[in-house]
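Removed: one protein chain of the complex. Kept in place: all other protein chains.
Chain naming follows the written order as A, B and C, and within any one chain the residues start at number 1.
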Amino acid sequence: MKQPTAEAITHLRKRIHIIIEGTDTRLGKLFDIVLLIAILASVAVVMLDSVLYMRLQYGTLFFYAEWFFTILFTIEYLLRLFSAPNRLRYIFSFFGIVDLLSVLPSYLSLVFVGVQYLLVVRILRILRVFRVLKLKAYMQQAGFLASALRTSQQKITVFFLSLVLLVTIFGSVIYVVEGPENGFTSIPLSIYWAIVTMTTVGYGDMSPKTPIGQAIASMVMITGYSIIAVPTGIFTSELARNMRPQLQPITCPNCGKFGHAVNATFCDRCGHSLHV
Amino acid sequence: MKQPTAEAITHLRKRIHIIIEGTDTRLGKLFDIVLLIAILASVAVVMLDSVLYMRLQYGTLFFYAEWFFTILFTIEYLLRLFSAPNRLRYIFSFFGIVDLLSVLPSYLSLVFVGVQYLLVVRILRILRVFRVLKLKAYMQQAGFLASALRTSQQKITVFFLSLVLLVTIFGSVIYVVEGPENGFTSIPLSIYWAIVTMTTVGYGDMSPKTPIGQAIASMVMITGYSIIAVPTGIFTSELARNMRPQLQPITCPNCGKFGHAVNATFCDRCGHSLHV
Amino acid sequence: MKQPTAEAITHLRKRIHIIIEGTDTRLGKLFDIVLLIAILASVAVVMLDSVLYMRLQYGTLFFYAEWFFTILFTIEYLLRLFSAPNRLRYIFSFFGIVDLLSVLPSYLSLVFVGVQYLLVVRILRILRVFRVLKLKAYMQQAGFLASALRTSQQKITVFFLSLVLLVTIFGSVIYVVEGPENGFTSIPLSIYWAIVTMTTVGYGDMSPKTPIGQAIASMVMITGYSIIAVPTGIFTSELARNMRPQLQPITCPNCGKFGHAVNATFCDRCGHSLHV
Partner (left out) sequence: MKQPTAEAITHLRKRIHIIIEGTDTRLGKLFDIVLLIAILASVAVVMLDSVLYMRLQYGTLFFYAEWFFTILFTIEYLLRLFSAPNRLRYIFSFFGIVDLLSVLPSYLSLVFVGVQYLLVVRILRILRVFRVLKLKAYMQQAGFLASALRTSQQKITVFFLSLVLLVTIFGSVIYVVEGPENGFTSIPLSIYWAIVTMTTVGYGDMSPKTPIGQAIASMVMITGYSIIAVPTGIFTSELARNMRPQLQPITCPNCGKFGHAVNATFCDRCGHSLHV
């Protein structure tokens, strides 16, 4: 076979890239749908494989199916790598790492006997669904949510820091008050109890038995119950602010100020008329 | 008996329709109240019939009562069908299906021995209460709520998709870390645990025993505890936006002010009439 | 003793009324503080009396203390009745009923042997604290909260109606799917489970064991987890609306329209200048 020219390779790379990344061509759309079905099917196989009754019945089928999908996704990964404009950037991008982790465990299982760990990672393939679907309206709305999260990230950090301090102090206090004889066998475990209680999950595997312990637990519960208001308030006010009527995106012809009130006719910085 | 003329049938249909659907006439109001009492009574019968102590004592009474209500609602269904302007549209409407499912189980129980399934469906009859009551103010307020839900439906879908991904990943990780010996017998069951934990319900039938598992569980709990802020923020900002006073998007022909109150007829800046 | 004149009685009534209801006089303030201490003390006695260890040790002391407080509050009730401007209105007012229920159980215990019932009602005396304290700023803020609740009461009713329907349907479905052998022994009990789960309390005394049941439970949990957004959104948007900048409280001299936009100089209904 004649050696392919650099031109032919570049041309092939572009064509594959259009099929994989693009959704406008018929082949691109077909690729996306097949990929989506393959992801969902492979995840279903992993989940069913963990059910003992199912593994006993269909274990061999699952084994071959898992390797089929692994080979399929490996080929897909190599194609993406081959056709990517910037290979290093792809390898270290979020989806690049997800795609690699989606096939690596199967190969690792040939060396290590920790099959379960492999199963976990294949579930991550489901994250490709977001990129494959590419629904414009949904991605715009997701953008609104992400934007609100970004602008409030400092308030959120302050909140989380306070949470960490609260559960540490509450956990230590309940450890001292209740002690190992009531189930609180160490401070780390008591901090775990404080998290379970403050998030109002309340498993019940550990609960205070002494009156003082129950009084402290009441404080933990009411604190957790009330401060749910904080992240909600932060997020809601940011989202509402993003949705409020925006400034007129015009520039004052005189002083250059950008952005004026909705009903302004004169620039409030220099007094010049906004509409010449 | 003389064969009824087409005119007579149409006239009868209209009269029955007015009684069933309308609430203005005395007969219409009486029909609605009788129907409401019948629905509530039949649902109460079904509920009491499921209590063993009650069934032993009043089983026969319940049996006859259930068939009485079934016959009653069957006649009502046939009357609605007969008087409906568009029969196909009624059969496939939400209430048409509910009305059919409210009587079908009783007849099915003659063939199949799954009496309990029938009981479930009769409970749905309670949904007729909404249509029967027809309280204008309440329906308007319900409309506000429904409207806020509709306009935020894309953000809500993004949120739910994220929830599904989170519980799938968390469930798989905890399955690998804890394993069947600690109660996490399969990935689907572990995903169930992740939902129980992330929604902060926390039954306690399954809870992590290893330190790493408890650390992961802590992440699940704090995630679930915090992201309640998202649907709340979405819904609150949409509802607040709907409740803000809207401006008429018109310009004053005299002074050029854009945006006037909903029921304004004069410009509140210069006094000129808005409608020349 | 000379028979008291009508004038003397009226004068006495007024004086007692000032002491009891008013907080301006020194005697009135003293009365309030003594009453507050008496309420809290009597409630503490009732609570301690229910602890077995305490009752064995101090039972007699509690018995005498309870009767002391009952006599005290009976005298207070009679004084209020005597000095009230409108006796019938007081008897049937909220606090009138609370005051009566705060002493009645003790007398009833002489006839009936349900002492515990009596204990419950004495706890209600603590509601007098609100009226006794009379802190102006707090009552104004409480007024804001109550006002927001009132204006959103129709939306709240729609929400509660939906909750009732949801738990009824979910409860019936889980009863059919899980059945008595899994703990779901009747439809009412299953509805109780649905409430426990949808409010995310999750005791764990009843939890689904079948996969279908767990799938349905997941729907219940995610529904309950998400629709917390609804009452929160309703209440938050009402409260925010109450706090928004208000209209100018002026009347148009020409057409009489009350309430104009913050920066309006002309009436937007008739065009007349607002500032003559």
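Just so we're on the same page, a contact is a pair of C-beta atoms (placed from the backbone, for glycine too) under 8 Å apart; a residue touches a chain by one contact, two chains touch by 3 or more.
Quick caveat: nothing in here was measured; it's all calculated off a predicted structure.
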Quiz item: Of the residues in subunit B, which ones touch the absent chain?
Solution: 200-204, 232, 236, 269
Quiz item: Footprint of the hidden chain on subunit C, which residues?
Solution: 43, 46-47, 50-52, 116-117, 119-120, 123-124, 126-127, 130, 137-138, 140-142, 144-145, 148, 163, 188-189, 192, 195-196, 198-205, 224, 228, 231-232, 234-236, 238-240, 243, 262-263, 265
Quiz item: For subunit A, which residues reach the chain that was dropped from this view?
Solution: 154-155, 157-159, 161, 165, 168-169, 172-173, 175-176, 179-180, 185-188, 191, 197, 200-204, 207, 211, 214, 217-218, 221-222, 224-226, 228-230, 232-234, 236-237, 240-241, 260-261, 263-273
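Keep in mind that, in the parts below, only the chains that are shown with their structure count from here on.
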Self-check item: Option in A-B or A-C whose residue-number contact pairs overlap B-C by over half
Solution: A-B
Exercise. Starting from the mean Cα coordinates of subunit B and subunit C, work out the distance between those two points in Å.
Key: 29
Quiz item: Between subunit A and subunit B, what's the gap in Å when you average each chain's C-alpha atoms?
Solution: 30
Quiz item: Tell me, which residues of subunit B touch at least two other chains?
Solution: 188, 200-204, 224, 228, 232, 234, 236, 240
